[in-house]
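To start, the structure under review is shown below, and the notes come after it.
A single protein chain has been omitted from the complex, and every remaining protein chain is retained in its original position.
In this document, chain identifiers A, B and C correspond to the written order of the chains, with residue numbering beginning at 1 in each.
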Amino acid sequence: MGLIVTYTKKYRKNIGILIKLLRKPDVAFGLIILILFYSWSIIEGILQVIGSFIGKPDLGWILLPYNPFQPHLSQSLRLPSLTHIMGTDDLGRDIFSRILYAAPSDALISLVVVGGGILIGGFIGLFAGFYGGKVEEFNMWLTDLFLAFPALILAMVIEATFGHGYIYAMIAMIIVWWPSYARLFRAEAIRIKNMKYIDAALLSGLSKVDIIRRHMIRPALNTILPYATLDLGNVILFYSMLSFLGLGQQPPYPEWGSMVALGLEYFPKWWWYSLMPGLVILIIAVAAALVGDGLRDILGGEEKWV
Amino acid sequence: MGDFLIINNVTKTYLARRRTIADFILRRKIPYIRAVNGVSLRLDRGKTLVLLGESGSGKTTLGRLIVGLEKPDSGKILVDGEEVPYVGDKSYMRSKLRGKLQMVFQDPSSSLDPFMTIKDIVSEPLIKLHMPKNEILRMVIEALEMVGLDKSFLNRRPIELSGGQRQRIAIARAIVTRPELVVLDEPTSALDVSIQSQILNLLVKIQRELGLTYVFITHDARVARFIADYVAVMYLGKVVEYGSADDVFNEPLHPYTQALLSSVPKVGVRELPKTISGEVPSAINPPSGCAFWPRCPYAMNKCRNEEPQTKVINNREVRCHLY
Amino acid sequence: MGLTLDIEELYVTYRTPEGNIPAVRDVSFTLSEGEILGIVGESGSGKSTLALTLTGLLPQNVHVHAKRMNILGNDIDTSNLRKALDPLRGVGIFMVFQDPFASLNPLIRIRDQMAEAYVTKVRQKHGIKLGVDDVDDEELIEYLKRVNISDPHISIYKYPHQLSGGQIQRVMIAMALILEPRILIADEPTTALDVITQIQVLHELKRLVDEIKTSIIFITHDIALASVVSDRLAVMYGGYFMEVGDTLNVLKEPLHPYTVGLISSIPNKRKSEGYLSEIKGLYVPSETGGCPFAPRCSHAKDICIKEIPIMREINGRHIRCFLYG
Partner (left out) sequence: MSIWTYIINRAIRAFFLILGIIVLTFLLSHVLAPNPAYVWAGPHAAPSVVQAIIGEYHLNQPLYVQLYYYLISSLTFNFGISPFFKQPVSELIATYLPRTLQLIFVAMILTGLIGIFSGAFAAEHKDEWGDYTVKALYLISWCMPPFLAALLLQLFIAYKWGFLPPNLMADPTLPSPKPITGFPIIDAIIESNWPYFISSLRHLILPAFALALISFGIITRITRSSMLLSLNADYIRSAIMRGVEKRRVIYTHALKNSMIPVITLLALVFSWMISGSVIIETIFSYQGLGWLLTTALYNYDYPTVIGCSIVIGIAVVLANFVADVLYAVIDPRIKLG
């Protein structure tokens, strides 16, 4: 993500892009949701980290309506209402507070996985695409190999081997995620390689590394930015599947996917327990997809599928 | 006809497609395409050589060989006594000719990086010369002025320019280092007629000012006639006729040259020119003997079986059994 | 000789979020049976938009308005051009496109695509519905022979990507022979072809007029090419017709400054004989409402920038310029 930020900073028209984005109602809706989600995550995340450092974990729920850990058995399994807008769970904990408390881990994992994918995939994809030949063939085989494994299965195997938990989930997801970026970057590198300005650069005495730096990174990132935005939602979706299977943050920490799994026992009578976290994931993923689509409309370019 | 540019029996072939493992297993031979086939040419400093031919004649490949964007399979290309280095070779970085051979491409929209400013684009050939920044800027502005643009373009981007302006930028980039030789690959064929004459005039003016040597690639006989000092007519990878422009355009000797020149529509004549039949055969499987015989109005038996050799007639090289 | 096309004051405007962009402005012309009208213009002149207007294939965001639009005796409702022209496409109007490799479906054999044209002819002329498979292959091959395609028995079963550009344009002309359209619109049909092939294809195109009395609108950017093909010539700039007249007259004695510039910028000398004459500047879409050529015109007066001159008739020629009248 760091790279993207520096390059979008350099890109002068980024304010203009923002205005164009906000002009469409659906994209504006998505953008607002995303901004709310990430800014909330930053605030809440900082509070949680500081709280755990100074030994006052209650700092983590100072902004929340309820303590996400404290059971109130008298309040258990309440329907969504004005006091508990998403209802309560079997121990009487406010589901909305637990969802808000869990937000930073999802935000962090989406940024790290997408950023890691762009870094690893970008490096490998650009070099493979530009150099061609054997390097490229090996790279193609490698990415195909990783893509042949259904992502969830590969992540499950990785976690079965090394252990369960948030960090393991993150590592597993980076491992399953980079090949798609390697492919995108490779396609970009091949597209740009055939441009005549690369020939001109070669005739100007630039080395291949110079050319990748000067002519490839910026346009490739430009093409990949919409896809990466959309992917933020995909990562959150995917992580929720892992945590649904118990492969994410371990209890008692709340986690959107694992909350769904916990609620299954109380389904269908106390439906909100499982459905509410699921709906939140859906909304955030839709928001990311809307913004990604909007960005692609503005930056131009075709639809990319890995 | 000179010794500044010497092309000596150059051949370049490509595989018609990539070789795969299945071809290995099935023992399939992949056909070769002889894009450039035994071409020898010579040119003086400061002159313009036009490579004239239809698509598939190998003129663009020859142009890319001359600047070192491709590596010849056999034969040599010398510029000013120095062998042209291939840009992918390690020796390229040490060569005296590095950065001294430039090329202007046909499609102005793909020849400029859309993400860079004009200043960055035009200064690109200078960045490896380790010059002070203000010196670079001065040379960039000078090059821009030479192609008829001014300082105000420095911070613009290619997308803001018209096709003709982009081609001017590409020319500025090619001449900013005062190169030895510039290959111009159909620089005007993507432009409007009214812009084409502007660019052609500009190229002639720059050549006179800087004493540049041009290799000009085109399929348009009218453009060739205007700009050429020497013309090499190419057909299926071979030069079928080479001579000074005056000679070739006034009295074409090779039947293909004759057909090419007579196919140019004449303004103010309401009659379609007569022309030969057939199309350029595939380079994968060229006809035996003289490659032109299936379309040639004068084809003899000899033409089908025997490949004509280059003969020199009145200061001109022709590959035809008629002579 | 009847009129196949009669168009008066045609305006075509693209509606974009950034505003309306006029592409064709105040264009009036007629086309007689068996006549070839050459339309010459540079990029941005609106010539391709005009071609798409006459075929009703414009995109949705385009507004078309005309005082009169009469095609083959039918008054056309310009508010729903696509629909209004539906019954005319095929045996009424046919079009040959610029890029041969894009103009046939890559997944369908030449035979089937030609058979579609045959099916249309039978449906529109005789009211009989045929399937594509009912068409006799030998009959289709006859048409290919008439356009001098090499090995028609083999070529007809090929897919488009196996043919050369010149051959595909011949297939398109063979379709025209099948349909016998009253109007053929050829939008730069030879621009993508080699020099010699281009002349060959034009020979085939011209034979259509002799054999089936088609009227052709031949659109090109190359005024020299237009001069050897067309009977009448219309020079287009910035969406307007600037000069319309008999081809030979226009070329021998061009009246409009743009036509003069266009003809004289064809390279016609050696560089040792001096520089080519050029039209200075470049085409910029103007918004002042004046003559679009005024910024590049050496005869431009104040009025040229403010007002657009009307089309005037001078010696059988139509000129849009303040220099005349």
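For the reader, a short list of remarks on this structure follows.
Simple rule for what comes next: a residue touches a chain if its C-beta (ideal position, glycine included) is under 8 Å from a C-beta of that chain, and two chains touch if they have at least 3 such contacts.
As the structure is a prediction and not an experimental result, all values here were calculated from the model.
When the full complex is examined, the chain removed from view is found to touch A, B, C. The omitted chain makes contact with just one of the residues C:M95, C:L177 or C:L205: C:M95. Checked against the full complex, the candidates C:L179, C:I199, C:I217 or C:V250 give a single residue touching the omitted chain, namely C:L179. Only one of the listed residues, A:L47, A:I120 or A:L290, touches the absent chain: A:L290. Even with one chain removed from view, chain B keeps its contact list with that chain: residues 17, 20-23, 25-26, 28. Annotation for chain A: contacts to the undisplayed chain at residues 141-142, 144-145, 147-154, 156-158, 160-162, 233, 237, 240-241, 244-247, 257, 260-261, 264, 267-268, 271, 274-275, 278-279, 281-282, 285-286, 288-290, 302-303, 305-306. Against the chain not displayed here, chain C makes contact via residues 55, 57, 59-60, 89-91, 93-95, 97, 99, 102-108, 113, 116-117, 119-120, 123-124, 159, 161-162, 172, 175, 179.
Basically, only the chains that are shown with their structure count from here on.
The interface with the greater count of contacting C-beta pairs, when A-B is set against B-C, is B-C.
Centroids of chain A and chain C (each the mean of its C-alpha atoms) stand 52 Å apart. Note on chain placement: the centre of chain B and the centre of chain C lie 32 Å apart, centres being C-alpha means. The touching residues of chain A, counted against chain B in their complex, run 195-197, 199-207, 214-215, 218-219, 222. Across the complex, chain C is touched by residues 54-55, 162-165, 192-198, 200-201, 204-205, 219-223, 225-227, 245-246, 259-260, 263-273, 275-280 of chain B. Interface residues of chain B facing chain A in the complex, by the touch rule stated above, are 64, 67-69, 87, 92-93, 98-99, 101-103, 105-107, 110-116, 121, 124-125, 127-128, 170, 173-174.
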